[in-house]
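All protein chains but one are shown in place.
Right, subunit A next:
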Amino acid sequence: MKIRTVGRHARESLKNISRNGWMTFASVSAVTVTLILVGVFFVIMMNLNRVAQTIEDDVQIRVHIDVAANEKDQQTLKTELERMAEVKAVTFSPKKNELDNLVKSLGEDGKAFKLFEQDNPLNDVFVVKTKKPTDTMLVAKKAEKLNFVSKVRYGQGKVEKLFKFIKASRNVGVVLIIGLFFTAIFLISNTIKITIIARRREIKIMRLVGATNTFIRWPFFLEGLWLGIVGSILPIILISTAYYRAYDYIGPKLEGTFIKVLPFTPFVYQVSGILMLMGAVIGVWGSVMSVRKFLKV
């Protein structure tokens, strides 16, 4: 195809958008409404995922070292732990540290434990972080079998439940996003289809004067692209503004807690990019699929 013809198609697609005023409005509105829904849901899901990730990352395995272990034994145990493929890092926490942490975590009541400072009954501990939080149980099981390990703690029972819950929520989220995505495709492509059905006569005439299918498809392809992009602008503005405000409001309140929301940048840019891409792809797909039906004259 000649460059001149591509230019013609681009001009024609823009002209068609203004010529088919109400139909354009209907298509753009469908894109806008659907993308707002998808966008809002996506932002919520991503942030919930982030919270889940923070919780998961907080899970660690505490390997209590047998009091009988000397320095060499401890080093051997550390090496053995580090050698496990699922292990990311192993940190040593001496029993004095453990006692301090215990005292701190209990606040006023913890002061009573200060008496133990002379004869600390706690063990030295290796704090193990796994590469994948879900490997926690496996690593804990392996660690239990090693020499000079008195006990292994990772919040048995609770962690399994937590991981189960997070997995289930993620699955629900993915299903909902996929469902919403297909609803978006269905809604948008149907609106575009209606606008194209209104122009089927036009397509037939083009065929009758000798236009090839590619020649007919191009302006519709570009029209779908413009409609998708224009339709994504309002959702992007709305979601960015709302997220900025929400981040400003909620952010300071969550400080000091384990809950962390995704920072405004680059998250909002990523969401904007995804929404624009979705609008463009669905717009193009919707119009190309609809035109195809009328090209068999």
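For the reader, a short list of remarks on this structure follows.
The definition used in the following text is that a contact is a pair of C-beta atoms (placed from the backbone, for glycine too) under 8 Å apart; a residue touches a chain by one contact, two chains touch by 3 or more; residues count from 1.
Criterion: contacts and distances are computed from a predicted model.
In the listed set "ABC-type spermidine/putrescine transport system permease subunit I", "Transketolase", "Cell division ATP-binding protein FtsE" or "Spore germination protein KB", the entry agreeing with the UniProt name of the missing subunit chain is "Cell division ATP-binding protein FtsE".
Of the options A:Met206, A:Val261 or A:Ala280, the residue whose C-beta touches the omitted chain is A:Met206. Interface note: of A:Arg8, A:Lys129, A:Arg170 or A:Lys193, the residue touching the hidden chain in the full complex is A:Arg8.
Considering A:Phe41, A:Phe148, A:Phe181 or A:Phe215, the position touching the chain not shown turns out to be A:Phe215 (whole complex).
Subunit A residues in contact with the hidden partner, per the touch definition given at the top, are 1-2, 4-5, 8, 15-16, 19-20, 201-202, 204-213, 215, 296-297.
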